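Single-structure report; data block below.
With one protein chain removed, the remaining protein chains of the complex are shown where they sit.
Coming up: chain A.
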Amino acid sequence: MLNIQNLTVSVDDKTILKGLTLDVPAGEVHAIMGPNGAGKSTLGYTLAGRSNYEVTAGSAALNGEDLLEKDVHERAAAGLYLSFQYPLEIPGVPALTFIRTALNAQRKLRGEDEMSAPEFLKTTREVAKSLKIDMDMLKRPLNVGFSGGEKKRMEVLQMALLKPKFLILDETDSGLDIDALKVVSEGVNALRAPDRGMLVITHYQRLLDHITPDRIHILVDGRIAHSGGPELAHELEARGYDEYLGEAA
């Protein structure tokens, strides 16, 4: 599914990722944990294709397709979805308009037919209900004036409608109270599928109580310092990142 080899990335001439190697097979959920500044968000942005993230070495492929040579929107159409830590507000563009425009742009790029307005509305209504999102909210400009929890639910709504092959969740738990965390996690868990992979980026173990990963990788100073099973989260919670910091240095 997702294969990253020796990925080296600089931002403004500062090297952040220093030869990161990672494989996430289809059907699995992997978590990336690590201290602040380790390069967790950089990994998400780089895979999504953000312009000032310069790949100086290595490769990244999704289902054998080279991601790094594609434009941002082509990566999205190839099935890569990045859930933002801070979803952006889009003034004047109703959420429904935004999502449908995005969905049809992806379909067009893949050579598929557009989804009709009635079909789109029907599907959206179902998904929105499961995420406890009111349809009236979707007529408002996307994320404008939404609470942190509402914004994260909109991210999950979008992934459920866009049906990506691979999901990257960047600090999805930040700014969520416990009820919102539950709704969001359930939404994400519902998307777990044998042909879909996920990478959950998080600083805390809290989210992993709700979205149980198959593997956990510890990212320190731009490299995977250690990998293990789901039990690793609790060890980290108890002992912190200190021992890995030493290892990496």
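One rule holds in what follows: a residue touches a chain if its C-beta (ideal position, glycine included) is under 8 Å from a C-beta of that chain, and two chains touch if they have at least 3 such contacts; residues count from 1.
In the analysis below, contacts and distances are computed from a predicted model.
For the chain that is left out, the UniProt protein name among "Cytochrome c2", "Fe-S cluster assembly protein SufB", "Deoxyribose-phosphate aldolase" or "Oligopeptide transport system permease protein OppC" is "Fe-S cluster assembly protein SufB".
For the options A:1, A:22 or A:48, the residue in contact with the chain missing from this view is A:48.
The chain not shown here is touched by just one of A:106, A:172, A:185 or A:205, and that residue is A:106.
Here one chain is not drawn; of A:20, A:38, A:60 or A:76, the residue touching it is A:76. Interface with the hidden chain, as seen from chain A, comprises residues 48-51, 71-73, 75-77, 81-82, 84, 87-93, 96-106, 109, 114, 117, 141, 158, 162.
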